[in-house]
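For this depiction, one protein chain was excluded, whereas all remaining protein chains were kept in their positions.
This part shows chain A:
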Amino acid sequence: MITRDEFTTIAGNGVWKQNTSIVQILGLCPLLATTTNAVNGIMLSLATIIVMAMSGVAVAALRNFIPHEIRIPVFILIVAALVTVVDLLFNANLHELYLVLGIFIPLIVTNCIVLARVEAFAAKNPPLQSTFDGIFMGVGMLWTLGLLGAMRELLGNGTIFGGIDMVFPSLQPVQLLPESYPGFLLALLPPGAFILLGCMIAWKNWLDARAAQRAQRRPPTAVAATG
């Protein structure tokens, strides 16, 4: 089973401390390609969450049978097989969603985040912890890619949630900037993703540095002062 502490650590690592996109800087290829709007980024992350949770369980359950020397090929085999199965199941049963997520699912095989977490976490931890690790790493990716996508489309097109009508036909993208906004192509092209990702990394580091400074300034006897 999983303790509360373990769960908090895993969640904190996934969402903030070890965030795949702005700390580990992994999986940049899908990040650049899909975050032209928030919806695409979020959808790719959702598909990745499913695959990461599944591969986490599978590898953690089989971890004692996998010899150390051939762990990488076996991990790749497991991840690739699971991605293909997810791809087929989506195509067969959730066709509408597949039309939206479809192009992203095979991309997940090449996403080094999955292999990295399987190697760094699932190979050494029990299945339940590995599942949560996969899910929370994916959640970390979800908010980063969603935010990056939202910034890119806002700067590039002046809209937000473009393409939402392809997931939920009843919803429409929101035009945040005036219709006359000329657009800013750089934000939509891959270099724009790099620049904005750089800004996000700087922002995170600044927040962390500020938090560290505050923790230092505040003397450890603060508890006594309040009491």
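We take it that a residue touches a chain if its C-beta (ideal position, glycine included) is under 8 Å from a C-beta of that chain, and two chains touch if they have at least 3 such contacts; residues count from 1.
As a convention for this text, contacts and distances are computed from a predicted model.
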**Message:** For the chain not present in this complex, what protein name does its UniProt entry give, out of "Propanediol/glycerol family dehydratase large subunit", "Ion-translocating oxidoreductase complex subunit G", "Nitrogenase protein alpha chain" or "Tripartite tricarboxylate transporter permease"?
**Reply:** "Ion-translocating oxidoreductase complex subunit G"
**Fill in**
Full-complex touch with the removed chain, picking from A:C29, A:L89 or A:V174, is A:L89
**Asked** Among A:A11, A:L32, A:L46 or A:V74, which one is in touch with the chain left out?
**Response** A:V74
**Request:** Have a look at A:I2, A:L171, A:L185 or A:L207 and name the one touching the chain we're not showing.
**Result:** A:L185
**For chain A, residues in touch with the removed chain** = 36-37, 65-70, 73-74, 77-78, 81, 84-85, 88-89, 91-93, 95, 99, 156-157, 165-166, 183, 185, 188
